[in-house]
Structure formats: C-alpha cells, structure tokens
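Here the complex is missing a single protein chain, while all its other protein chains stay put.
Moving on to chain A:
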Amino acid sequence: MIDSLRSRNVVAPVAILGLLFAACWLLAAQGNTYVVYLYGIGLVYATATLGLHLLVNDCGDISLAQGGQVALGAFVGAQLFPLVPGPLGPIVLVAGSILAGALAGAVVSLPMLKLRGLAVAVVTLLLNAAIFHFVLRFPDFVGGSGGLRLRPADWLPRSDADAVGWLTVLTIAVVLAVQTLRRSRFGLGLRAIRANEALARSAGVAVQWYRTAAYTVAGGTAGVAGAMWAILHHGVAPSAFTDASSLLLLTLALLGGRGSVAGPMAAAIGMGVLTGLLGGYGIVVSFAAPVALLFVLIKHPGGLNEQITMAAHGLRLLGAKLRRRHRDAGPPAEEAGAVVERAGSAAKGAGNGFTPDVPPPSADAPIALRCTDVDVTFGGLAAVSAVGIEVHVGEVLALVGPNGAGKTTLLNALSGHRRPDTGKIWLTGQEITHTPTHRRAALGLRRTFQVGGHMPAEPGFEHLRLGTHVQRSTSRGEVADRVARQLGLTQADLAAPVGGLAAGTARLVEIGMALAVPGQVLLLDEPTVGLTPDERRQLAGTLRALARDGLAIMLVDHDTAFIRWVAHRVVALDAGRIIAQGSPGAVFSDSVFVKAYLGSAEALV
C-alpha cells in the first residue's frame, strides 16, 4: 500500500503537469502563445508557492519575503549565467538562484534559534523591504532600469512553448523534492511543530533548526522560481517585481490550504493565468489578491484543498451511486470487525493484563534519572523548591499531590521544557541540566502531556512514526504492531485521525508515541485521564511489564487505585516541596499527605 502511494505521488504530478504542457504545445501550434506564456507565469508562481506551502501550511510559520527572494534569485542567476559558456550556463543560472534564495531564507530565520515565530515573520518583512528598496536599486546588480538580458544563443529555449517545457521539468523537480521532504521525518517534524511545539520537542525534533531549515527550503524554491522567471523572459528587469508580490505568494499558499500540494498549485496557476487574462483591469487584479485572502481566511480557512477533497469525495459518492454499489457495505463491515476486536482486547486486558505484585527493584538497581535541589519559580511563586528525587531502573514512581503542587512543573524541568533556576539533573549518570529537550528525548527520556499531547489531524500511525523520530532505522510496521499489542489498540484506532478518537484511545496513542522506541525513562503526566477502568488496569499491567524489562517510569496521577496497582514508590508534593514518600499504602495513610490533599486528616479509602 505504501509503494502504491509512493508511485501515485510521482505519477500524479508528472501526469497532470505533462498533460497541461501538451495542451500548451497544442495552443502554441495554433498560434495562441499568450496563454502559453501566462501558464508559464503560473508555473513560476506555483514553484515559489510550493516552498511556502511547506513553511506556512505544514509548519505554521510565515514568510513575508518570498517575492523578494524570487527577485533576488532571478537577478543572481542572470548575473551568473553569462560567466559560464555552453550548456553549463542554464545549470549555473538555476543553481545560483537556488543558493541566493536559500541563503536569504537561512539568514533571515537566524533569530528563530532563540525566538518565537512571530519575531521571525516580522524580520522577513524587513528582508522584503531591504531587497526591494536597496538590493534591487543597485544599477550594477540589476543592469539599470532595462534589467539584465540573457543572450538567446546560449543554450536557452527560444519560444514560449519551449520555455514552458523547461519550466514544466523544473516545476516537476520541485514538486517531487518538496513532496519527498514533506513525507520524510522532516515533514512530519514540521507538522508536529505546528500541532504542538512542546510535543515535537519531546519527540526529539530539534524545533529551532527544523524551522530555520523550512525557511531555507522556502527560500530555495523561491530561487528556482526566480530562475524560471529569467528563463521565461530571457532576462529580468527590476520593474518585474514589487514588494506586493510577497503578499501575493503568501495569499496563494493560504488560498491553497493545508494538506496536499494540489491546492496551492491550482491557486498559483489559476492566479497566474487569470491575472494575465484580466490584464486590462489592472486595478481589479491588484485588489483581488488581498480581498481574496481576507475572504478565504475568514470564510474558508481550509482553502482550496478542502474544496478539492470535498469535490473528490462527492465524485466518489456519485460514482458509487451510479454503479449501485452502496448495498455492498464494505467499510461498515470492516468497522464492525474492529469493534469486536477492540472489545476482545479490552476483555483480555481486564483478565490477565494486570499483575499486582511484581516486587520492587532491588535497592542497588542503578539510578535512571536523578535531580537535586531543583527550583523553578514563576515570577514570585516558587512552583518547585529544592526538590531532589530519583527513579531507579525497573521502578515505577508516582508523583502525587494536590493541584498546583508542582508535579507537572517538575516533569517539565526533568524533560527540559522548563529550565530550572537552580539544581542539577542526571540521566543514567550523565548530567543533562543544560541539554535541550530534543536531545534528552534522543538519550531515551520520553514523556507524555496532560493536555494537547497529540496532533489532531494526523492518524495514530503518524504519531508512532513521530515517536520513532530519534531513531532512523526503525521498522514502522513492527513498532505499530508492538505498541498496539502493548496498549490494546486496534489497527482501526491507528488509522483514524486522533482528533476524532475517544479521549481514552487518543491518550493511549500518546502513550504509544512515547513507547515507540525503547527508552530509559518514561515520564507520564496524568496517563489515566479519559481511560475506562478496564483500560486503566491494562495500562497498569503494561507499565509494570515495561518496568520489569528495565524501563524507569515516573508518573503523575490522581487515581489512587491506579497508583496502588502500578507504583512501587510514591512521592507526595505540596506547594513545591516533598512532604512524604514511601510505598503507596504508607503515603496514602500518611497524615501530612492526607491533610495536604483533603484538608483534614481522614485517610483515603
């Protein structure tokens, strides 16, 4: 199934763009070269939009300089082209353009290493201004107001139809490159960043570098678009671009919407051809882009992709009706099977997944995770103060305490999401106090979140794939089978978008993500929220089994029954300090703890 998907991803763009090129060739043969030229412009827009699609729709960042980078690429390429004679010329043209665009993208996103996306988006606006108001006004660089001409003898297409052939090849190359990136670990990492940055970090994604890379890729595609512009026009003039072109390209990406590249490409090619045909109504055209943008963002945030999906769905339904296949009921039967299977696995979990009395690890078991003297303050509030805690290999440790006791803050300090003000943290003897979250994840420190720990639009399989992000050489099928077995998830659960699953199932997918690669330490923040009693029992059994195999587990939870099943040791926090620790039974009857929890000294049942 994966192979057929892959070939479809290559065949579909090649076939569609090839057919469009054939249509252009026919039009050119009839002498209608203007439309052919406009289609070429559309391809330039489409190529520049492809990189933005990855940046804007996948990663959720904004570049307001894409038009500037297209212009920069065009001029750099046109400057380099005459330096190299012969067939190498066009190659140097394209390569120079890509480099120029990508370099500008990389430089402008440098602040990303420290700052939120908003800051970088604003910096891209400044880059756009600097390019249009300074770089493109250097007479030597842009060849005066007449611009740079590429000599026609030098290995370049002569007619518009030939040029569109070249552009089609370049566009296909960019589509395939962008699609490969989007389907790779990199693309998945970008989508995870968009869904939840903290989640992406804890899955081992180097968030800052990924975003910088996304800006670089977007700049590179802008460079290709610049080269295409120069090839189509046999040169480039400064008047060809205005600083509004960046807004136009951004509009095209958002008009296309999240998901497939089809939406943005359709928007770009459509806009290229339409604005050309409406050339006489210049004012209508220039108002159209910003107004269209506002309309789409307010009324149809899904963009063209949503419309395309809906249309395709409608067509499929229509086709099914026409062929009278609706009585066949294939999919419902499959679903019913899934339900049966699920019920079976839950029953199994209730029956033997739970093993109450696994002895705690011996006292000389090595320490997996340790922290000393950790302080975390929010303004004047000491959320965690002077906490020292350790969890041994093979041990399940539960953190308990009333709301606001600092349990989640402590987990954040351990996983690296919140830097402690003082204190040190070691992972199996290695100090990790200043190690970034994603590297802690790669070292085997995995975690789940109390809320928002998944990507709602992605299926469970993609979550498990994100879970294996730190290990390149993991077989996806194997991981899915193992995790599904451990947690009692069905293949149907893993195939559906997690946002549509029951809360408990989604929670299990999140835990599965943290279990996707063998780790050293697992931190779980309220894993039982949304789980049924059966699922809780099965989870307890699974966690105990994982601990027996050498995993150290630290979890935060409020379900005392669950903690009694699962935990070897309990540490109670109140107001950021440890107030009691010991076996579950001892802590839950400890008068200090019970008072902190309930306000009176009546023991928990």
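We take it that a residue touches a chain if its C-beta (ideal position, glycine included) is under 8 Å from a C-beta of that chain, and two chains touch if they have at least 3 such contacts; residues count from 1.
One rule holds for everything that comes next: contacts and distances are computed from a predicted model.
Novice: Given the options "Helix-turn-helix transcriptional regulator", "Branched-chain amino acid transport system permease protein", "Anti-sigma regulatory factor" or "NADH-quinone oxidoreductase subunit K", which would UniProt use as the protein name of the unshown chain?
Specialist: Options "Helix-turn-helix transcriptional regulator", "Branched-chain amino acid transport system permease protein", "Anti-sigma regulatory factor" or "NADH-quinone oxidoreductase subunit K" narrow down to "Branched-chain amino acid transport system permease protein" for the missing chain.
Novice: Give the residue, chosen from A:Val123, A:Val396 or A:Leu508, that touches the chain omitted from the document.
Specialist: Only one of A:Val123, A:Val396 or A:Leu508 touches the chain omitted from view, namely A:Val123.
Novice: Quick one: say which of A:Leu27, A:Val108 or A:Leu551 touches the chain that got left out.
Specialist: For the chain that is not drawn, the touching residue is A:Val108.
Novice: Would you indicate which residue among A:Arg191, A:Arg370, A:Arg418 or A:Arg507 is in contact with the undisplayed chain?
Specialist: Here the residue in touch with the unshown chain is A:Arg418.
Novice: Who touches the missing chain here, A:Leu297, A:Leu317, A:Ala503 or A:Val592?
Specialist: A:Leu297
Novice: Would you write out the residues of chain A that touch the absent chain, in ascending order?
Specialist: Output for chain A: 56, 60-62, 64, 107-108, 110-111, 113-119, 121-123, 125-127, 129-130, 133-135, 137, 197, 207-208, 244, 247, 250-251, 254, 283, 286-287, 289-291, 293-294, 297-298, 301, 418-419, 436.
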